[in-house]
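Quick one: the structure is below, and I'll ask about it shortly.
One protein chain omitted, others in place.
When the chains are written out, they are named A and B in that same order, and each has its own residue count from 1.
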Amino acid sequence: MISTENVSFHYTAGSNVLQNVNLQIKDGEFVAIMGENGAGKTTLVKMFNGLLKPTVGSVLVDGVNTREKSVAQLSRDVGLIFQNPDHQLFAETVREEVAFSLRNFGFKEDIIQGRITNVLTTLDLDRYEKSSPFVLSGGERKRVALAAVLAWDPKHVVMDEPTIGQDYLQKDHLRNFIVQITSQGKTVVIVTHDVEFVAECKPRVVLLSHGKIIADGPAAEILTNPQTLQQASLVMPQIASLMKNLKDFNPPPNIIDAFSAKAFFSGKLKGRVAAGAPTQRR
Amino acid sequence: MDSPIHRLDPRSKFILTIGFFVSALMFTNIIALLVIFFAQVPGIVLAKSPRRWLRSLRGGLFLFIFIFVMNVIFGTPIVTALAFAIRFLAIMSAFSFFFMTTSADDLGLALEQIHVPYSISFTFTTAVRLVPTMAVDAQTVVDAQRSRGLELDKGNFMKRIRNYIPILIPLIISAIRRSVELAEALESRAFGASEKRTAIVTLKMRIADYLVIVATIIGLGLAVYVYLRVPLPNLVIPIQIPRLF
Partner (left out) sequence: MPAIEAKKLSFTYAGGEKPSMENVNLSIEKGEFVILTGPSGCGKTTLCRCLNGLIPNFYSGELKGELVVDGLNVEGRSTAELATHVGFVFQNPENQLFSLSVERDVAFGLENLGVAKEEAIERVRWAMEATGILDLRNKAPYELSGGQQQRAAIAGVLAMRPSVLVLDEPTSFLDPKSAEEIVEIIAKLSRELQLTTLLVEHRLDVVSRYASRVVVMDNGKIALDGTPREVYNDKARLIGIGLPKVTMLFHLLRSDGFQVTNPITVEEASAELRRLLTQ
């Protein structure tokens, strides 16, 4: 479990980037931390692996205060994947790039080679094994960065803005991938402001604004509340807006994705056909 | 930051700085050098920057002591050695004062207006503009690699040096990528299109600037006069440091 107790943080005294943040993320949960640029989302997740220590309050990872462990020790359990893969790629081959992390954590060489092969296969990168990471496309480089972190199998995986610059298919793969690792019991935390992506994944959503948590709950609840969304500079997912416009038709509350919406409207329309309304069917 | 000094044209301020520089080089007499050093204080006060100035002096403390000690070891009389150290401080302080009270923007403009080739003044302004950006990049790279288990503070000397490779390479590559993007954008804004570049903002010398230049000339004249004509008392501290060399 990752928990923050009354955490406040400032770089310079007088301007708090985070204020009184109380958050608990259980093992295996899938959480999206959302909010406007500058709300403090990245600052918050940097506390999960000890890169930043709170000015006030404590962060506990699996029961241990982050002040008592080094970043390397904490990273063994909390894998943080940064937004821009170019900030970490440096090796001559993709294989070496993934090996770097494993060597840092002290894995034995024969185990390292095996793990690299596994993770590259999982992420569909095996054909690039001997390529230089620098010649790969943007999306492929993002996957290499992901592989480099997953290779050491951290219990908790934190991704900072994983959907920026990705096209629809890439986001689809990412979504499926997250489903896969959460089913394996990993905790997944994503920092994002992509409401449509979150509407499709339906994680727990924590909204940050100006360093404070202003909402915390299931995606379907949070993404349908216009006031809190407005405060966090987010927009309502299209389906949620649609359902609001048609609330006089009594849809079930908090529908935010196209499939659930279709189920509802399909039912209603079929009902009307059955009642003799002149809706044509092919 | 704003003050009468900050608002002065960088060109007049630079002339003033050179004035202090040249006067300091002229003298080895400790009294003269102390005068030159403290003559900068009214300017510092007018610029509302006493604390920043003192901090910059603290940066020069090591060299100050080094110069003093080295001179004494090689046989220079104590007072003269002190004078040399104070001369260094006076020069450092004068340049520090210039950069403290001149924004990078104004500096770039000044370079353009004294007809430094545009490619040079542009490189300068861009470098300054990129400093905060690259600083953030550097911190991000360090954070990202630490999050992969890289420990920068462990290991022997050789290991620590090697540990900086995963920091330097992404930084350099990020810098190159950024430069390419900047270059594309520059081209798209017609960079280099015309030999005759116009500028919408120009620096104008005002009365205060001319006064500063006149004051500098007078000050320099005074310094030359004192150097040539006025016998300054030679202070001596009668302590004999055993000659080591």
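Rule of thumb we're sticking to: contacts are C-beta pairs under 8 Å (C-beta built on N, C-alpha and C of every residue); 3 or more make two chains touch, one makes a residue touch a chain.
Note that the coordinates shown come from a computational prediction; the quantities given were computed from them, not determined experimentally.
The chain that is not drawn here is touched, among residues A:Ile2, A:Leu51 or A:Ala261, by A:Ala261.
For the chain left out of this panel, the touching residue among B:Leu25, B:Val41, B:Ile120 or B:Ala199 is B:Ala199. Residue B:Leu186 is the one among B:Leu186, B:Ala215 or B:Leu235 that touches the chain not shown. Although one chain is hidden here, its contacts on chain B can still be listed: residues 103-105, 108, 125-126, 128-129, 132-133, 178, 181-201.
Residue positions on chain A in contact with the hidden chain: 36-38, 137-139, 164-171, 193-196, 199, 233-235, 237-239, 241-242, 245-246, 249, 257-259, 261-262, 265-266, 268-269, 272, 277-282, in rising order.
Everything below uses one rule, namely that only the chains that are shown with their structure count from here on.
Chain A and chain B have centres, each the mean of its CA atoms, that are 46 Å apart.
Within the complex, the chain B residues that touch chain A are 137, 140-141, 143-151, 165-166, 169-170, 173-174, 177.
Contact residues of chain A toward chain B in the complex are 46, 49, 51, 70-72, 75-76, 79-80, 82, 84, 86-90, 100-101, 104-105, 134, 148-149, 152.
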